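Below is a structure I'd like to ask you about.
For this depiction, one protein chain was excluded, whereas all remaining protein chains were kept in their positions.
Up next, chain A:
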Amino acid sequence: MFGDYSLGDLGSIFVMQGFAGLILFSVYVLMALGLAIIFGQMGVINMAHGEFMILGAYVTWMTSNFFQTYLPSLFSGYFFLAMILAFVASGALGMLVEWVLIRHLYKRPLDTLLATWGLSLMLQQAYRSVFGAREVGVELPQWMLGSLHVSDSIEVPINGVFVMCLTVLITVGVAYVMYKSRWGRQVRAVVQNRIMAGAVGINTEKVDRYTYGLGCGIAGVAGSAFTMIGSTGPTSGQLYIVDTFLVVVFGGAASLLGTIASAFSISQTQSTLEFFMSGSMAKVLTLLAVVGILMLRPQGLFALKVRK
């Protein structure tokens, strides 16, 4: 299939395809980070993860409309404010959900699957009632559209670069909070042994609530960022949920590094295969590979060694 192309063509396609893989990698990491905290650290199977993302997307849409109507001069910078608002909104909803629903289920982690699935249906219908069944288009400021022109045949999408930078930023932030801060130590303590952590004076309820809120907040930011590359509708969250779980489970639920490694391997396999065969077949082969590896290594790529 390469016979007809010049070396230069092939070189630039190689670069572009590598970049496509990197963008996919960032997207996977970004959507999986929130779940890595909630599922990985807290053990809650959060089926409503996609809906928390879409809340962020809707917040972005509303912010964009607000700026267009009232502050058109500041429109070019609205996206940063939108991401912060998305974090706050999704995080607040997450904390509310934790208080109403999740905290009663820590001893029955499998039931969280059903509870959060029901929650996701309720949220979808709520979005449909509030924002309408049709998809909404989020208008982006001009500087975020289009691509950077590297050479005649190499163009780098600006929104891809944006997502990559955002992913790095948030990953570093999460890693710092979870592994370097005092609060992160408390979170890990609660996860490992709730009763013991309570006995040494950690307010476990508060830690749980904030951890869940943090995970949902990050999902909101991811949803906000994905308005650049995907659709925003009541059920758009469903598009992400399978991939998200795939990445987290494959990486080894409790490990942040595992999530990143798994996102990297899945995205690179996927985008390489996509280039040589049709998208559907690439997906099938990727999933087969993941299933095969999980059969050999049920704990995922990276598993924490803990005394049970």
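Just so we're on the same page, contacts are C-beta pairs under 8 Å (C-beta built on N, C-alpha and C of every residue); 3 or more make two chains touch, one makes a residue touch a chain; residues count from 1.
Going forward, contacts and distances are computed from a predicted model.
Chain not shown in the complex: UniProt lists it as "Urea ABC transporter substrate-binding protein", one of "Putative tricarboxylic transport membrane protein", "Bifunctional protein PyrR", "Formate dehydrogenase" or "Urea ABC transporter substrate-binding protein". Contact with the chain not shown here comes from a single listed residue; of A:Gly34, A:Gly94 or A:Pro157, that residue is A:Pro157.
Of A:Gln186, A:Thr232 or A:Ser265, it is A:Thr232 that touches the chain left out of the display.
In the complete assembly, the contact with the undisplayed chain comes from A:Val136, out of A:Leu33, A:Ala115 or A:Val136. The chain not displayed touches chain A at residues 5, 9, 13, 16-17, 19-20, 23-24, 27, 125, 128, 132-140, 145-147, 149, 153, 155, 157-160, 226, 228-236, 238-240, 270-271, 274-275, 278-280, 282-283.
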